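Got a structure for you, written out below as structure tokens; questions coming shortly.
== chain A ==
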Amino acid sequence: MDYALQTRNLAKNFGGFTATNNVSLNVEAGARHALIGPNGAGKTTLINLLTGFLEPTAGHVILQGEDVTRLGQHQRVKRGLARTFQINRLFADLTVLESVTMAVNERLGLGARFWKPVGAHGQAVEEAVALLDSLRLLDVAHEKTRSLAYGKQRLIEIALALAMKPRVLLLDEPAAGVPTTESRELFESIAALPRDVTILLIEHDMDLVFRFADRISVLVGGALLTHGTPEVIANDPKVREVYLGEAICA
Partner candidate 1 sequence: MTVLFDGVASGMLLFLISVGLSVTLGLMNFVNLAHGAFAMVGGYLCVLLLNRVGVPFLAALPLAAGLTALVGVVLERTLYRRLYTATHLDQVLFSIGLVFMSIAAAQFLFGAQQQPLTLPDFLRGQISLPGLDMGAYRLFLILLSLVIAFGLQRLVGGTRFGAELRASVDNPRAARGVGINVERVFTLTFALGTALAGLGGALGVEMLGLDPGFPVKYIVYFLIVVAVGGSGNITGSLVASLILGVLDVAGKYYVPQIGAFVIYAVMVVMLIFRPQGLFGRRAAR
Partner candidate 2 sequence: MSLATFDLTPLRRADRWHPAELAFWLLPVAAYLVFPDNLVLLTQIAITALFCLSLDLILGYAGIVSLGHAAFFGFGAYAAGLLAANGIGDPLAGLAVAALASAALGFVTSFLVLRGSDLTRLMVTLGIAMMLYEVANKLTDLTGGVDGLQGIEMTPLLGRFTFDLYGKTAYWYAVAVLFLLFWAARKLVHSPFGLSLKGIRLNVARMPAIGAPVNARLSAIYTIGAAYAGIAGALLAQTTQFVALDVLSFNRSAELMLILVLGGSGSLYGAVIGAIVFMSAHHVLSDMNPEYWQFWLGALLVVVVLFARDGVMGGLRRLSHAAGGLRKGAR
């Protein structure tokens, strides 16, 4: 069994508070792995540790067998680990095509080319257009990002991540803030993602998780409670107690 992404005894504390407590997560290659947990379970901190945005207090992050704990964000991206953001972080004044082309340029190492214009780098532009087509964003390709509906902008987040041709894709609550009318299109796009890309999905929306994920890990209080197939997790009393228990006393 080769794992696309692993963590060994990963820990992170801010002063006294332990946000991530000895997490050893294993995500199989090609899996549709979901990470669920109540609010404040430390999901976003975990993602920031995986992407290198935060330095862990202890433990290791292993990307496809290589220990990337010491590497910075953009080196991990070069090694095939991409992410989307829970709150959109996009380029308001750039058009959709420009944003995605820029991301593709970075992957192809064209980012520092300062002579030929953007349009002249055929391979990058074609790849960006193909990517937009796969996410049905061609009709807004020349629109400024700021002028698009929130749902469409979430798709651009995914487009920017996919432009990295990642081996492992971290989706941080892709459906957050998307009105239900637009979420159907979003879910179909996520489902249509190629199978050779390992996806770690952090999500609250249970019906998206159970329709989409083939393995689920539950994070509570910064530590891994349990993991298993959707059926196992659905019937696991501890999980229900964590969610329901929370619901009762909240």
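By definition in this document, contacts are C-beta pairs under 8 Å (C-beta built on N, C-alpha and C of every residue); 3 or more make two chains touch, one makes a residue touch a chain; residues count from 1.
These made the cut because all candidates are chains of the complex that A comes from, given by their letters.
A quick note: this is a predicted structure, and the numbers were derived from the prediction, not measured.
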All of 1 or 2 belong to the same complex as chain A; which of them touches it? 2
For the complex, give me every residue of chain A touching candidate 2. 51, 72-74, 77-78, 82-83, 85, 89-95, 97-99, 101-103, 105-107, 110-121, 124-125, 129-130, 133, 138-139, 141-142, 160-161, 163-164
